[in-house]
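Once you've had a glance at the structure underneath, I'll fire off some questions.
Every protein chain except one is present and positioned as in the full complex.
The first chain written gets the first letter, and so on, giving A, B and C; residue counts start at 1 in each chain.
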Amino acid sequence: MELGLVGLGKMGGNMRERIRRAGHTVVGYDRNPQLADAASLEEMVAKLPTPRVVWVMVPAGAPTEQTVGQLGELLSEGDVVVDGGNSKWTDDKKHAETLAKKGIGFVDAGVSGGVWGLQNGYALMVGGDAADVAKVQPVFDALKPEGDSGFVHAGKVGAGHFAKMVHNGIEYAMMQAFAEGWELLETSDVVENVTDTFASWEQGTVIRSWLLDLAVKALKEDPGLEDLRGYAEDSGEGRWTVEAAVDLAVPLPAITASLFARFASRQEDSPAMKMVAALRNQFGGHAVEA
Amino acid sequence: MELGLVGLGKMGGNMRERIRRAGHTVVGYDRNPQLADAASLEEMVAKLPTPRVVWVMVPAGAPTEQTVGQLGELLSEGDVVVDGGNSKWTDDKKHAETLAKKGIGFVDAGVSGGVWGLQNGYALMVGGDAADVAKVQPVFDALKPEGDSGFVHAGKVGAGHFAKMVHNGIEYAMMQAFAEGWELLETSDVVENVTDTFASWEQGTVIRSWLLDLAVKALKEDPGLEDLRGYAEDSGEGRWTVEAAVDLAVPLPAITASLFARFASRQEDSPAMKMVAALRNQFGGHAVEA
Amino acid sequence: MELGLVGLGKMGGNMRERIRRAGHTVVGYDRNPQLADAASLEEMVAKLPTPRVVWVMVPAGAPTEQTVGQLGELLSEGDVVVDGGNSKWTDDKKHAETLAKKGIGFVDAGVSGGVWGLQNGYALMVGGDAADVAKVQPVFDALKPEGDSGFVHAGKVGAGHFAKMVHNGIEYAMMQAFAEGWELLETSDVVENVTDTFASWEQGTVIRSWLLDLAVKALKEDPGLEDLRGYAEDSGEGRWTVEAAVDLAVPLPAITASLFARFASRQEDSPAMKMVAALRNQFGGHAVEA
Partner (left out) sequence: MELGLVGLGKMGGNMRERIRRAGHTVVGYDRNPQLADAASLEEMVAKLPTPRVVWVMVPAGAPTEQTVGQLGELLSEGDVVVDGGNSKWTDDKKHAETLAKKGIGFVDAGVSGGVWGLQNGYALMVGGDAADVAKVQPVFDALKPEGDSGFVHAGKVGAGHFAKMVHNGIEYAMMQAFAEGWELLETSDVVENVTDTFASWEQGTVIRSWLLDLAVKALKEDPGLEDLRGYAEDSGEGRWTVEAAVDLAVPLPAITASLFARFASRQEDSPAMKMVAALRNQFGGHAVEA
């Protein structure tokens, strides 16, 4: 089939390549003309047969909002827009409603796989009407990993990004799990070869996993992780996971602890702990550090 | 080689089978004569060539203590005792010292793999002197999974159980991660097919792992997990992990949250929340439930 | 001065009484005619001299929204509406903008004090323009406790409810602190007289506080809190506190743990712990409870 693809950065560029390898035609557009197959969104749209399918792979928030709006102007009844970016699931309904006014379908697709996706395939969680999803299915099949899993039509519009959001929430806590275990091993002197111990866990253990494999890879490249700062951004999904849980009264202690650990990692100093230091000084005369 | 194996329960029985399949001789002893190859510890020891290697696979605490003590009476200089049970790593040093008085070596072996170990192999984390470990190595090689990983000589006596303890701490938080994510998906009605969504994550995602595979298996057997109570025991390693972290001043928020969730799961009612209810009633006249 | 007061429930009724004791005139309106001084909002407004000040003390959300809307119809330029309910601080701006179109001022007032406020006074945190706040000041002075504190003009519209929201977040964690300590004392058998121990803390300790006094009162009324269920609602402020923290990337582990403990207290069974039980059963053959 033929696909319009907006956004050819780290993710989008690799996805174009994987879709092409599966025998499909991709007309890619990017603000950077060196990456693009078409000089403008208009040109990209004009090159596609109807019903057109356009996959948006730009940063969540304003860029996605804007691109969906422009596509609403350019596309026609029966066409479908796929948002494959990291959009908040509550944005999907708004985008779907905007496009529905012109009879354009909308599918949200959560995409996991990172820099390994070109080689291993991208796991896809999608939301939308069955008829709209069907129009994109050949592309989903091209992107997903081989085998039975790696794709789910999770529900109506929003369900794809919701599923991806929860996936990332789980991911945060799994990363934190390995991180805490590693710190404990490093701090104690009981285990003498921590990297080997992590490596030994890659087979036969309950915790064997792709993240463990990546941890071992990182530790072999930089034992002790001495070249790194303990600083971690968060891309939004972790926050939205906690927000959804708070909204639904679901206790989420491990995932939230993982999110807060990232927040704390980005602070030069902890304001809260200044207050604790101040209080200890006030009641106990405990020394403080300036 | 020939191995004495004390304790032929769920774990020990399968381990005997896997070691035998690798071509070694195992003389097993168990209090249950129907499982045992020898009528007594004495008989088991008598059947082994020197230097003898005896693997203890009985419950941690008093049973292990007692068995190690008896073996100390029966064995001789140059023999080696392996504790493959879930002993606390701080017990290992005591056992090693007791045996060392008679020149008997001691190796602690953390074993992961559960009911799948017979088929997939058991991951092994061992601690002890290199000479002692070497005497057991053929058995370790028989038990471990095929491939490069699944075995580590982690350090001196205690390091094997310490590594296994940390492994289990990580395991607690990984299980909690999937559990929290699953509860959020189940509570929300956005994703319509939660089991399929979990299954889709088995390939191509960042969170693909053996625990995820098991979660999918459980969900396919019992969608909604309606046949289960939300009740989870803890086997000790999670508590010791938190104790070690507290002792070493290592923050372990996700692992500890996972341990506390298990504690809470076993309470008929929460005393702490009685107090919260009482306080809300005192200051706000908020209704309470009796 | 003269005040219109909408909502004469548990809080509003006591506040009317305290304001009257200070020598002011209150024209109260409530849907329940037995509580009301005026038969309708219209009648209440008609009884007030200009510039009118009307205090809204109805449940947050739709009831407050509706009442503010009606007052917008009935009041005139120069009048002031005070929202003293537990509104979310983000609602305040919307209310202020609606009223500003007619030149009506808006002040948000977070009110703490519960059932003890009539006797001890109500702590007030208010947001709004200085000129609007000034029009309500005599009522604030009547409501607040004697002494220097108990009142703050915290900032622009929204600041009052924001300050109250954070106050309640702190309150959640303080309650949880006493609750956890109490459970630990009750569970251990080391301390033989837990109520006396709590009572002993009321003077001379670092943790002496009004909440402690209330805990002692509750324990003396019902030692062991045996007449209560460990079940606690949350009124919204705790959730909004966590949401604000997530939005601002502020780690809030103790307050969030307190919120999650309330969520968990209301679950018949924990879905998350069903998953943990299922996983333990899958990998370890651990017994589960049905």
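The definition used in the following text is that contacts are C-beta pairs under 8 Å (C-beta built on N, C-alpha and C of every residue); 3 or more make two chains touch, one makes a residue touch a chain.
Owing to the predicted nature of the structure, the values given are computational and were not obtained by experimental measurement.
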(request) Among C:V56, C:A232 or C:A257, choose the residue that contacts the chain missing from this document, as touch is defined above. (result) C:A257
(message) For the chain left out of this view, which of C:Y29, C:W201, C:F263 or C:F283 touches it?
(response) C:W201
(request) For subunit C, enumerate the residues touching the unshown chain of the complex. (result) 89, 112-114, 117, 120-125, 144-156, 158-159, 162-163, 166-174, 176-178, 180-181, 183-185, 187-188, 190-193, 196-197, 199-212, 241, 244-245, 248, 250-255, 257-258, 260-261
(request) Kindly note down the residues of subunit B that lie in touch with the hidden chain. (result) 206, 234, 239, 242-243, 246-247, 249-253, 256-257, 259-261, 263-264, 266, 272, 283
(request) Pick out the residues on subunit A that sit against the missing chain. (result) 10, 114-116, 175-176, 178-180, 182-183, 186-187, 210-211, 214-215, 217-219, 222, 225, 227-233, 253, 261-262, 264-265, 269-286, 288-290
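In the analysis below, only the chains that are shown with their structure count from here on.
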(request) Average the C-alpha coordinates of each chain, average all protein C-alpha coordinates together, and give the chain whose average is closest to the overall one. (result) A
(request) Same or different, please, for the subunit B to subunit C contact, judged on whether over half of the interface numbers appear on both copies. (result) same
(request) Could you tell me the distance, in whole angstrom, between the mean C-alpha positions of subunit A and subunit B? (result) 33
(request) Express in whole angstrom the distance between the two chain centres, defined as the mean CA positions of subunit A and subunit C. (result) 38
(request) At least two other chains touched by the same residue of subunit C: list those residues. (result) 253, 261, 264, 272, 283
